[in-house]
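Once you've had a glance at the structure underneath, I'll fire off some questions.
Just one protein chain is left out here, and the rest sit where they should.
Now for chain A:
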Amino acid sequence: MKFAKALASATILAACTFGSASAADLVVGFSQIGSESGWRAAETTLTKQQAQERGIDLKFADAQQKQENQIKALRSFIAQGVNAILLAPVVATGWDEVLQEAKDAEIPVILLDRTVDASDDLYMTAVTSDLVHEGNVAGKWLADTVAGKPCNIVELQGTTGSSPAIDRKKGFEQALSGHDNLKIVRSQTGDFTRTKGKEVMESFLKAEDGGKNICALYAHNDDMAVGAIQAIKEAGLKPGTDILVVSIDAVPDIFQAMAAGEANATVELTPNMAGPAFDALAAFQKDGTKPPKWIQTESKLYTQADDPTKIYEAKKGLGY
């Protein structure tokens, strides 16, 4: 252990002596959950990009979906004496001890994308999106687009009981309240997958007079929307014109559909959680400004007017 510590400090010493003398010269450790979804892969890519742009030396550790790997990575970051730690926690509980160790070593920890069940003085801030707000943005877009005309909506929910499904439904319904012309006529779970999205949409179309009774589709994620778009086409209707399609996430494939006029709008769950985190860190390093405990990422709305082809090309390379 002593030897390891000596080695670590020697490495840091070496890094200080030989490292580039750029202004930031920050060393940041990033413990990522793994790569279970395309979104997560994109988050990793963007975090590395953001670090490179700011001249930050990013030490990356992939935990392969295991908390013990993340704790190990955090301990090694602490031993290396990094300037800050980014943590995308795989589970919410069991972080108190290692976060306390980081605090004792005076290394600020920033949580990305998910939060933990620990006292909030153990970390500097959490950068996450607001799921309710995402649903709200989608609902507002729909209310503005139909502008007072009566509209029957079908809803493809995420996995029953999951927090994105509950919150995105809640936010959408909040946006709809007060608009009596908008009505959710059917709502079923599509488990966040393309296959189920397609199957459930097929049954919606049958149940609502071959789809003539449906004016808009709201899907809790883009994958289900992509599946549903195929079902709408196979039923002989035009997605995007006969049935408006709005969904959440902004993965590359939905931009392809938008470019083809088959989807209307998507709300971005940005994979760039690191950007705001690095900004907060830079401010803290400069004059000790403490960021708020929660930094909410922007839930940006994209429509067909936003040059979807260009965005598709830009997003394609991120590893979605």
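Note that in this section a residue touches a chain if its C-beta (ideal position, glycine included) is under 8 Å from a C-beta of that chain, and two chains touch if they have at least 3 such contacts; residues count from 1.
Note that contacts and distances are computed from a predicted model.
When the unshown chain is looked up in UniProt, the name that turns up among "Gfo/Idh/MocA family oxidoreductase", "Abc transporter related protein", "Xanthine dehydrogenase subunit D" or "Simple sugar transport system permease protein" is "Simple sugar transport system permease protein". Residue A:G227 is the one among A:P108, A:G227 or A:G275 that touches the chain not shown. From the options A:Q67, A:Q80 or A:S187, the residue with contact to the chain not on display is A:S187. Screening A:G81, A:G94 or A:G319 against the full complex identifies A:G319 as the residue touching the chain left out. Panel shows chain A; residues 35-38, 41, 157, 160-161, 186-189, 191, 193-195, 198-200, 202-204, 206-207, 223, 226-227, 230, 234-236, 253, 319-320 of it touch the chain omitted from the view.
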